[in-house]
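What follows is a short report on a single structure.
Note that one protein chain of the assembly has been removed; the remaining protein chains are unaltered in position.
And now, subunit A:
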Amino acid sequence: MSTAEIIARCEELYEDTTFAASRAWKEAEPGRKVIGFMPVYIPEEIIHAAGMLPLGILGGGDELEVIHGDAFYQSYICRIPRSTIELGLTGRLDFVDGMLFPSICDVIRNLSGMWKLMKPGIYAKYFDVPQNYRDDIGGKYYQQEMQELRHDMEKISGRKITDEAISNSIKIYNEHRQLVRDVYALRSAEPWKVPSSEVYLLMRAGMVLPVEEHIPMMQAYIAAAQEEDRPMRDNCRVITTGAFCEQPPLNLIKSIEMSGCYVVDDDYMMVNRWLMEEVPTEGDPIKNLADAFLHHSADSSAKYSDTQEKVGQYLYDSVQKNKAEGVIFAAPSFCDPALLERPLLAAKMAENKVPHISFKYAENSGQMQPIREQTGTFADSIKLWGKEI
């Protein structure tokens, strides 16, 4: 299969706000269940081990008309909760058997309770994670939270979730995470062969497909992309960051690239890469997932940095690892975690002489011209003056 064919399929999945592929998976066998989740991270293995489909919900994008959702939110709140409410109220999520709202910010936190009020018969849970990274404190707490989740998933699926089943799911997700890392590594090595919009669509497909389908899709993409003969441009290498929750429109992602930037790292759909190393498949699987979360997980603005030195270090590490020449802070309007942390990250970049710019977007932003001009000027200035700007 060519990259074009694979990406065409991904784009079809991306544009479908009725989640037909996930519905089809559910209908294929009686008794199948689907659990929706929002950014930034949940342990999908626990859902998977119960034989259920974890379904990543990332708002409604720029195609969904938000009619009801706006009546629930003031103008100064970001867009993803309103379009998610819209998905909920228009029957688009009527096949979903439960919803998880991870610990990321107060908006998603409150949305968990709104979901309970809006859909009293449907399981809705705020899923908390530790901000204390000691095994005997945060780890212990988190293991118990996962046990409670496991118990709830057993109830919804009607299946006992054995340790063995979770370890098996960890194995599958390890493979998945490795492939995700491979795609990112390939893009960083040869960005002209792997456009960011393609990586984005490929990762989005993973939000709605079962992991067993997404794995071969990524394998096929990697193989096809390596074969592809695409011209290398004189683009500069940048990292985009701040878009870990509400998603920018696809056109925005394309615009950054078209304006002369190769995106060599990003923070879209962090759930795919949250656990950064292989999770052991021997021993207590819940403990293994907790250890991975505490000691080998990605960083983001939704997390507490327990020392000053760690603030923004993940971003600077990525700059170095991916040989990025600049950072683009792209955050949704009104996004508390991203915008509160931005001055700290910008300071870290400034200290290390990494050029950076910032702008805000909404999932339905329509005007790309100003952003294209801004990123284009940024790319030009990097090419002209490098680190001097």
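In this text, contacts are C-beta pairs under 8 Å (C-beta built on N, C-alpha and C of every residue); 3 or more make two chains touch, one makes a residue touch a chain; residues count from 1.
Throughout what follows, contacts and distances are computed from a predicted model.
From the set "Benzoyl-CoA reductase subunit B", "Quaternary amine transport ATP-binding protein", "ABC-type polar-amino-acid transporter" or "Diguanylate cyclase (GGDEF)-like protein", the protein name that UniProt assigns to the chain left out of the figure is "Benzoyl-CoA reductase subunit B". When the full complex is taken into account, the listed residue touching the unshown chain is A:301, out of A:90, A:157, A:288 or A:301. From the options A:9, A:116, A:181 or A:287, the residue with contact to the chain not on display is A:116.
Screening A:20, A:71, A:189 or A:223 for touch with the missing chain picks out A:71. Remark: the residues of subunit A touching the chain excluded from display are 71-74, 76-77, 81, 101, 103-107, 109-114, 116-118, 125-128, 130-132, 134, 136-138, 140-141, 144-145, 148, 301-302, 304-306, 308, 311, 333-337, 339-344, 346-347, 360.
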